[in-house]
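Shown next, in structure tokens, is the structure this report addresses.
A protein chain is absent from this complex, but the other protein chains hold their places.
Chains here go by letter, A and B, matching the order in which they are written, and residues are numbered from 1 within each.
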Amino acid sequence: MSQTIAISAQNVIKAFGHGEHAVRALDDVSLDIRKGEFFTLLGPSGCGKTTLLRLIAGFEMPSGGTILLDGADITNLPPNKRPVNTVFQSYALFPHLTVAQNVAFGLEMLGKSKSEVSARVAEMLALVKLDHLAARKTSQLSGGQQQRVALARALAPQPKVLLLDEPLSALDLKLRKEMQIELKRLQLETGITFVFVTHDQEEALTMSDRIGVMSSGHLQQVGSPKEIYTRPRNRFVASFIGETNFLPATREALGYRLDCGIVVQAPASQAQRVTLTIRPEQLRLVPEAEGDVPVKITNLVYFGTDTHCHMSLPDGTEVVARLQSPSDGESGLQVGQGIGLRFLPGALQVLEE
Amino acid sequence: MARPISHLPGFTPIAMAVFAALYLPLVILVFYSFNAGEDLAHWEGFGLHWFAKAWENDQVKDSTIRSLWLAAVAAVISTVVATMAALGTTRRARFKGQTFIYVMINQPLMVPEIVTAVALLIFFAWFKVTLGYQGMGYLVLAHSAFCIPFAYLPIRARLESMDLTLETAAADLYATPFATFRRVTFPLLLPGILAGMMLAFVTSLDDVVITVFVKSAGQDTLPTYMLGQIRRQVSTEVYAISTMLLGLTVVMLVAFMALTRKKD
Partner (left out) sequence: MSGAPLSGPSQAEAALAAKTVRGGWLLSLPALVLLAVAAVGPLLIMVVYSFLLPGEYGNVEWGFSFDAWTGILFTRDVFDDTLRLEDAHLSILLRSVNLSLLTTIFTFAVGFPTAWFIATRPQRQRALWLFLITIPFWTNLLIRTLAINEIIRAEGLLNNILIGLGLIDQPLQIIYTDTAVFIGMTYVYLPLMVLPLFAAIDRFDMRLLEAGYDLYATRFQVLRRIIVPVVKPGIIAGSILVFVPALGAYVTPRILGGGKQMMIGNFIELQFGQGRNWPLGAALSVTLLVIVTAALLVYVRFANREVRHG
């Protein structure tokens, strides 16, 4: 088992400031990242994801806990002694060096021979499709090209783990989409473990093998994109990734009784009072008599591909359903109309509080 | 044409008068240094006569060489220690005593020159008597010290505008702290270091007061030689020396501007 773990963070704590004013950026975080996987740390700004990345890189020291790389303790090793490389948010390309010199930097520092360095640089530049720009100064490159140089530079020393700190945030939407595919390709081609930090849930869902969702210094849930999306563990994860509906309910012998009085089925839970969640696309509108719950339409918002239908349950709880827009754009629904709401089987999930 | 909102009546003429007043005396001084005549008071045509005369004067030659040597040595020493201090006082968590270091480094900017000069006279007089050493060491020490803030300020400015992630990136790419300094920090800091060294050089070259009080016999620098000449009789030779010094200052300043100019 331990052979398959690349990074293991154990009870990691990072506090900034002293005494009364100390703030815990990371509060007892434990996490295993498997070899060769594309792992994403996802969370809002200030959740501690970048701090965790910097601790793995060695730019900061933890206030407590241990970090293992391939089973070896690297907690207090300086960054230059860790076989881990970083792609920085600002790229941090050396402005006084050319593209090729930037890529060669790590290899030279490792004391590789000249021929080895130049072969590897050529190989890396080919990998990121920048061979023709090897002699350029980095300031003469576009944002996307700089991004590729940063990647080539970090991959050149063949690190055991590549850390990427929101590397796509400075790019425009189109370029970002391109680079997402490019990154995934590079990860598959090199087989290197990628640890990717982002606050963009879509980016996380499309690229990752597994995602670790973080909030206020805690790891909220770790799992595959599908697990995270379809079976969110708590309210934070459910609402941070995608849109969702929350339905307060009470556990009963035959299922869960919603506050509007209707009993529905959902996975078992220990708690008496729970919050059920269901994604907007898992709701169906049916004639009032056929639905699980009778609802009243309060608003309709047209989004092009789909239409969001806002409804209120008999007890006043608001829910949103996402309906595919018909070809003429007319859903035939009207605000104020009463209609039946059906939950797709197995779509309701129970959240831990 | 409509006047811009920032227009204030009378300000532009005053500014023009100020620029004229600042430059007219310097222009006339330079102009008279090319006087072919013997007498300062009368213009007798253009000539390089006085420059040649100054050049042939051994005292001028000696003090020029001494000035340049002293300025170079003081600039190197002050720039080295100022670079170290700038590295020690920027871009790291604030620590106790940092204000003390700032005050110490900027102290020469705050104390009137005459006060420092007198204090050094007293201090070095004791050494001169006790050690019997009368050499250039005292001037080197004094100049190196008062040039420190001039070297420190541009270096610190450059350091503060430098992206700290570059050094983090170097460390990430297996560079040791020393390799990071040599391969990343130093090359990027170099323009700031050169700018600082230039200001230190000009500052040392310009100094009169402290040098007068610290120098031993026969250690005239160009400015103290000129002061000595002026005390007796202002001559065109002094004007010629002034013109050369002025030219050197302008050249250094242009180089300084080129080094510190923001690229964009």
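Keep this in mind: a contact is a pair of C-beta atoms (placed from the backbone, for glycine too) under 8 Å apart; a residue touches a chain by one contact, two chains touch by 3 or more.
This structure is a prediction, so every number in the text was calculated from the model and none was measured.
Engineer: Any idea which chains on screen the missing one touches?
Structural biologist: A, B
Engineer: Any idea which of A:R24, A:R153 or A:R210 touches the chain not displayed?
Structural biologist: Checking the options A:R24, A:R153 or A:R210, the one contacting the hidden chain is A:R24.
Engineer: Using the touch definition from the top, which of B:L24, B:L48, B:I65 or B:L190 touches the missing chain?
Structural biologist: Going through B:L24, B:L48, B:I65 or B:L190 one by one, B:L24 is the residue touching the chain not shown.
Engineer: So which of A:P62, A:G106, A:G212 or A:P280 would be touching the chain we can't see?
Structural biologist: Final answer for the missing-chain contact: A:P62.
Engineer: Given that one chain is not shown, which residue among B:N57, B:Q107, B:Q134 or B:T165 touches it?
Structural biologist: B:Q107
Engineer: Even though one chain is hidden, which residues of chain A still touch it in the full complex?
Structural biologist: So the residues of chain A touching the missing chain come out as 11, 13, 15, 18-19, 24, 27-28, 61-65, 75-76, 218.
Engineer: Suppose we count only contacts with the excluded chain; which residues of chain B make the list?
Structural biologist: On the chain B side, contact with the omitted chain comes from 4-12, 14-15, 17-19, 21-26, 28-29, 32, 41, 77-78, 80-82, 84-85, 87-89, 92-93, 95-98, 101, 104-105, 107-108, 110-125, 141-142, 144-146, 148, 152, 202, 205-206, 208-209, 213, 223, 226-227, 230-231, 234, 238-239, 242, 245-246, 249-250, 252-253, 257.
Everything that follows uses one rule, which is that only the chains that are shown with their structure count from here on.
Engineer: Measure off the straight-line distance from the CA centroid of chain A to the CA centroid of chain B, and report it in whole Å.
Structural biologist: Those two chain centres are 56 Å apart.
Engineer: Help me check something: in the complex, which residues belonging to chain A touch chain B?
Structural biologist: By the definition above, chain A touches chain B via 57-59, 78-81, 84-86, 88, 90, 92, 94-96, 105-106, 109-110, 153-154, 157.
Engineer: Quick check on the complex: what are the chain B residues that touch chain A?
Structural biologist: 163, 165-166, 168-176, 179-180, 183-184, 187-188
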